[in-house]
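All protein chains but one are shown in place.
A and B label the chains in the order they appear, each numbered from 1.
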Amino acid sequence: MKVIVSARNNDLDGEVDPRFGRGVCFLLIDLESDDYETIDNSSGAGATQGAGVLAAQKVAATGAKAVLTGHCGPKAYNLLDEAGITVYTGIEGTVREAVARFRAGELESAGNADVDSHW
Amino acid sequence: MKEVVVCSGKGGTGKTSLTAAFAALARGKVLADCDVDAADLHLVLAPERRRSEPFSGGREAVIDPDRCEGCGSCRDVCEFGAISEEDDGRGGSIFKVDPFACEGCGVCVHFCPSDAIEYPPVIAGEWYVSDTRHGPMVHARLRPGAENSGKLVTLVREEARKLADARDAGLLLVDGPPGIGCPVTAAITGSDLVVAVTEPGVSGLHDLERLLDLAAHFRIPVAVCINKSDINPDFTARIESECARRDLPVVGTIPFDPAFTRAQLRGLSVVEDETSPAAAAVDGIWRETLSIISKL
Partner (left out) sequence: MAVKIAVASGKGGTGKTTVATNLAAVAAGAGRPVHLCDCDVEEPNAHLFVRPEFDERRDVTVALPVVDVGLCEHCGACAEICAFNAIAPMPERTVIFEDLCHACGGCRLVCPNGAISDGSKRIGRLETGAARGFRFTHGRLDIGQVRVPPLIEAVQALEKPGEFVIRDAPPGVTCPTVAALRGADFALLVTEPTPFGLHDLAAAVELVRALALPCGVVVNRDGAGDDRVARYCADEGIQLLPGIPFSRDVARAVSRGELIVDVLPEMREIFVSLLDAVTERLDHPDTVREVRT
């Protein structure tokens, strides 16, 4: 199974980026092999509007089944939900720590967007 | 940190004057002027700019007259009537984009068979971080004719919030935009309290109701302040009834007072100038507002 974590850089020991739509990049982590790949989000981060919409499409195309992030707006949430991807918000710390907590079943999925629509 | 946005619905009710006075009275706050279309708060607060950044709102289409072959495909696909035909001076046509009508959708760029259309980002304005005698302020200015989508308002708020976090400020005080459009939505969503400044009269009440509907739509608490209340006491009473009906607090009323203009001419907020009925009223209104904030 693969999970996506919004990140500030391509380092597993780097900080989770609190923003889903405008985060610096996404780390796509394969939980079976522990391999990971960095997906750049500069087009999303700089979008005039709909950054979350763009990011959600990017994430859906990776085949990931879960997103770990700080904040996720309603448009992105609806798209991820539509694509069958579970969203976890309020995630802090390093990417490695976040994935470990996910594996251990410690994280509770968000039932909804945790922030209003925003730029 | 609590975020309070001063709005009005109708323009000219005293929103900026009140925000400036609150800025003088409040402790431990950061200021944001989100009325980016007609920013006036800086005229009272005399900011010293520490940082200045360009703001890009979107893109625009620009046709290169040398590469344009006059086919008109761009005009045919433009939904906004932004492209017109011109004489190329050699007996043929070229096409030109009106920058004020261009929505920046890029469709003409995509369909131009001669690759003659540039699609650069538009520098639609600037934003600033400044120091004022009442604390740090984030403010901005949109170029006349620019699209006011709310993006710049959001940027100003975000930067102000960052500043408030960095300084451990307990309050973010925002001068909001008038009306009920995108910029107002961008200014109020996620805030803790809207202070709606109105004036008693047919226009004041009409526009206040639309603002209250908008705030209710986003489930944001509102407190109402009635300025120039003695111009029409009957309407002041009607506004108070409407607030009671909606279960919204009225934080106070301010009599019409030339002290506001006098202070503005002196570059001061009304509570920094000579004592006046307006200054006394605003003082009470701020205390009432603080009391509401503390209970949020």
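One rule holds for everything that comes next: contacts are C-beta pairs under 8 Å (C-beta built on N, C-alpha and C of every residue); 3 or more make two chains touch, one makes a residue touch a chain.
Source: prediction; values computed, not measured.
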Query raised in the report: Which one, A:D11, A:D40 or A:E82, makes contact with the chain that was left out?
Result: A:E82
**Report entry** Residue in contact with the excluded chain [from B:R49, B:R67 or B:H110]
**Finding:** B:H110
**Report entry** Identified contact with the non-displayed chain, of A:A47, A:V99 or A:V115
**Finding:** A:A47
**Report entry** Where the missing chain touches subunit A, by residue
**Finding:** 47-51, 53-54, 56-57, 60, 75, 78-79, 82-84, 117
Query - Hidden partner chain, residues of subunit B it touches - result: 8-13, 16, 37-38, 40, 43-44, 58-59, 77, 79-80, 100-101, 103-107, 110-111, 142, 144-149, 178-182, 185, 199-204, 206-207, 210, 213-214, 217, 228, 231-232, 235, 256, 258, 261, 264-265, 267
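Just so it is clear, only the chains that are shown with their structure count from here on.
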Requested in this report: Please give the residue numbers of subunit B that touch subunit A in the complex, ascending.
Outcome: 56-59, 149-151, 154-155, 186, 189-190, 218
Query raised in the report: For subunit A, which residues are in contact with subunit B within the complex?
Result: 48-49, 115-119
